[in-house]
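Excluded from the complex is one protein chain; the other protein chains are retained at their positions.
The block that comes next holds chain A.
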Amino acid sequence: MSLAKRIKYPSVIERYYTKYYCKNVHNELNNDTLVLVHSNRICVLMLSERHPVIEKSLKIDSIESLASVNLSMSGKSKRGADYVQPNKLLYRIKCENNQNFTICASIKGRLVEVNDEIIKTPSLLQQKAQGEGYLAIFIPSLKDGENNLNSLMTEQDYNVSKQSS
């Protein structure tokens, strides 16, 4: 079987996830987050590609962690994990020139993971924004999994809204 040379294959994100966006998180202008929704309803939170930290390559001084996963979480149904609201504070990104961004959950769901790697290596946010630089992982209930989508923007709508701004 011979394979063509440089085919554009769908990436891991394209295979399993749908992109949704949350604008102006914590009422901070341009503080947009990206929510990757897996076909199994799990949500991975990341910075939007259009976030100033990425688009303007701002120098990050440090990232402060404002939340952690409940250590009593156990079992397949993740009993004990905190079920958070969209305004749950997760991180504070401190950049040069006193520019700070507060990252919130952006969706409802069980907080099952926060990414400690970005605290150690803040540059991951810029270099691997849609990979190792992820922010957190949530598991919403079946109902919330659907409802969350109503308060988020689809990729298309988001891109349109960013063009006009």
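Following the convention adopted for this analysis, a residue touches a chain if its C-beta (ideal position, glycine included) is under 8 Å from a C-beta of that chain, and two chains touch if they have at least 3 such contacts; residues count from 1.
Operating definition for what follows: contacts and distances are computed from a predicted model.
Peer 1: Mind telling me which option in "Actin-related protein 2/3 complex subunit 5", "Probable UDP-arabinopyranose mutase 5 isoform X2", "tRNA pseudouridine(55) synthase" or "UTP4 small subunit processome component" is what UniProt lists for the chain we can't see?
Peer 2: Looking only at the record, the undisplayed chain corresponds to "tRNA pseudouridine(55) synthase".
Peer 1: Given the full complex, what residues of chain A touch the hidden partner chain?
Peer 2: 3, 5-7, 9, 11-12, 16, 38, 40-42, 44, 73-76, 78, 81, 112-113, 117, 128, 131-132, 134, 137, 139
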